[in-house]
Every structure is written in structure tokens, then in C-alpha cells.
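Every protein chain but one is kept in place in this view of the complex.
Should a chain be cited, it is by its letter among A, B and C, assigned in written order, with residues numbered from 1 in that chain.
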Amino acid sequence: MRYIPRMTTTVRIQSEPFDAAAEAKKLSGGRTDVGALVTFTGICRGNEGSEPIVALTLEHYPGMAEAEIERHVAEAVARWPLIGVTVIHRHGRIQPGEDIMMVATASSHRQAAFAAAEFLMDYLKTRAPFWKQVEKADGTTWVDAKATDDAAAERWAAPGRKHAAAE
Amino acid sequence: MRYIPRMTTTVRIQSEPFDAAAEAKKLSGGRTDVGALVTFTGICRGNEGSEPIVALTLEHYPGMAEAEIERHVAEAVARWPLIGVTVIHRHGRIQPGEDIMMVATASSHRQAAFAAAEFLMDYLKTRAPFWKQVEKADGTTWVDAKATDDAAAERWAAPGRKHAAAE
Amino acid sequence: MKLRYFAWVRERVGKAEEDVDVPDGVATIGELMTWLASRGEEYAHAFDNPKVIRAAIDKTHVKPQTPIGTASEIAFFPPMTGG
Partner (left out) sequence: MKLRYFAWVRERVGKAEEDVDVPDGVATIGELMTWLASRGEEYAHAFDNPKVIRAAIDKTHVKPQTPIGTASEIAFFPPMTGG
């Protein structure tokens, strides 16, 4: 009989800071079927090019942000043999050095955990309804979307692409 | 003038447990040029297929293990715009649920952090002189190397392969 | 029908949401953007390059050719920059 793991998925949108390490630990704690845990943390940088950043402000579309992320988490769970997935994304004003968002993926095997984390990041960047405004000494501007992010997201949709689903 | 970040690399081989979250945090703490932090933790599972595992024992080649990992960390630093890399690998007897090893990579950009972490994992699996012995109720056996791990490591050497080096 | 605007689309339109009566003949998201652009200077500015504007019907991404149908909420916003 195929082993069906107990699956844990968490999606949270919040203005409060979060503890990425503690959140990741929840995926592997108290169980012994997780062999690989990948955590990505996106952090607010203190500069853009050579210009200092005072803060980022993240606007989001409440309701749609959760739904869109949950849809991609469900797709990741369908594509890779995962045991747990956590996505937390902050909105509001965030200062340099603070965490903006995190993705954690747990699996029996490393390639599934890595692939799912990258897949979720690529989709979050291009499909989750969040918009970054950057605040500098001389005013605020909206961050432009990057063509490289669209390209990164598209590689997951390319026909015939093979995924390393297990070790 | 191109910004040259202060670079932190740490390679440790030890029998003692380590705190993966605290080690990863060291790469981004106290600085504001890290935008992306990827942490991989390899954890001792409690079963292999349907058979329970009592413990893993990791043998290693002292001196060569450090040198080999440091060589691959240096290669990762040369290939991707990284700000920090940490690799910690335990040896000795490890029980289910305990962390075996970790890789953490910090960069301004997510694709570099992900690529470098995967590269290091693929090389650690196939080139770092560690051997796992698995202890079950009916005795101990050496873990066989996996052909899929060799294939995973080879993709980094394939001529003409393009790396996403920056966002 | 409720319309919502985000990021610089919201700033240019000058409001986060509004209720509108969409005239007959406006059948798709693309046609709705063309109609909105005709509603005044701030709308013309917000929708002057509809190719870069993204839309969602009832919190799901849609394309310009998608029919409005019986949507209760339509949102317009720039390309997303989260993560």
C-alpha cells in the first residue's frame, strides 16, 4: 500500500512580522517522514542599486492574495510528493533587514522540496496580487515588474518539461 | 563602481547537533544587502520504504571532507553572486528526526540563492566523502549510491547549460 | 458592478473602488478598459496603456478578451511585484 503522508499546508497574509525558522520547523517537528526541508526567506534590502531604501510598502488584494497562493500551493502538492508547505507573505510597511515573505517545503526527498519551493516563488512573484512601493529619501515609486520573473514562471508551464519528482 | 559585498563562508564537519535556523540567520543578520536566503536541511527519516530505521551512522574521511566541500563552496561563489554560504555536515550516529546536514545560501537575488543551494546539495551527495550506514532491527547495511544523484550532479557540468545568475 | 483598483492604477483613478453601471455593448474586460478610459482625465491616465494593466474577475486572473458576464467584482492593477 502506498504510504499517504499527513499533509500540512499553511497560507497566511499578515502585516505582523513572522519567525521563518519557527514556521519551517513546524513542518518537520514531531514526525520522522520529512527527509528534506527547504526554506526561502525574502528580506527587505537596504538599497536598490546604489540608492538607499527607507522602507518598502506592500499593497495587496485581500481575499484574492490568499486564494491565488492557495491555488498554487495545491498545484505544487499535486506535482511533487510533498509532506508540508507553508507560505507567509506580509503587507504594509517593511523596513530594511525585515523579512517580507517565506516559503517552506517539506518532502521525503530533496529534489521535490527544492522544485516546489522554486515553483511557488516564481508564481508568487508574477501571479500573487501584491505590489511593492519603494520609499527613498526623494519620494516613493512603484517597483516595476521584471521580465526575468515572467520568464522564470513560464518555465514551469513549458510543455514537456520534466520535473525531478523524487530522488 | 561595482558593489563588492562582504562575503561569509562557513564549512563545518562535526558530530554534535547544530541549529539550522540560527546558522542561516547568521548569514542575513546585521546587514541589509541580503534579499534572499535559502536553507536546505537534510533530516534523518524514520523509515526506508516500509522498514523502520533505528539510526544512521555517517562515516567520513576527515580532512578530505572539509577540503572537498570548501572547493565546491568556492565554485558556487565563483558561479553565482552570493553574499554568504554555510555548509554543516554531521558524522557519527544520528537518530530519526535529527538533522544530518544543512546548506544555507544568501544573495541579493533569489535565483542565485536557489541555484547555489541545489548545486551544493547535488555535489555533496556525490562528491563529499561521507558514507551512510543504516541500522534496522535486523542489522546494519551501507546505503547504496543513487544513479539519480549522479545525474543531478552532472547537470551542473553539462556544456552550454545556462544559469540564472541574477533576477 | 463593483470595480477595484490597486497600486498606481488606484492612485491615477484617485479611488480604491466604486460601483458603476456598465453600458450595453461593453462585453469584455478590454472593452471595459476602453470605456473606463473615456470617463475623464484621471481614467484616461490610468488606462492609457491597457496592455500593461492586469484584471481579475471575482478574484481570479482574466485576460482582456474575457467576457464580463455576471461578474460582481472586477479589479484592475499593474503587473504584480510581490514575493
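Basically, a contact is a pair of C-beta atoms (placed from the backbone, for glycine too) under 8 Å apart; a residue touches a chain by one contact, two chains touch by 3 or more.
Remember, it's a predicted structure, so these values are computed and weren't measured experimentally.
Put simply, the hidden chain is in touch with B once you look at the whole complex. Shown as candidates are B:31, B:45, B:60 or B:110; the residue that touches the absent chain is B:60. Taking the complete complex into account, B:143 is the one of B:7, B:54 or B:143 that touches the chain left out. Counting the whole complex, the residues of chain B in touch with the unshown chain are 42, 58-61, 63-65, 67-68, 89, 100-101, 121, 124-133, 142-145, 149.
In the analysis below, only the chains that are shown with their structure count from here on.
Distances between chain centres, each the mean of the C-alpha atoms, put C farthest from chain A.
If you average the CA atoms of chain A and of chain C, the two centres end up 27 Å from each other.
Between the CA-based centres of chain B and chain C the separation comes to 47 Å, rounded to the whole angstrom. Multi-chain contact residues of chain A (touching two or more other chains) are listed as 42, 121, 149.
In chain C, 83 are the positions where the chain touches two or more neighbouring chains simultaneously.
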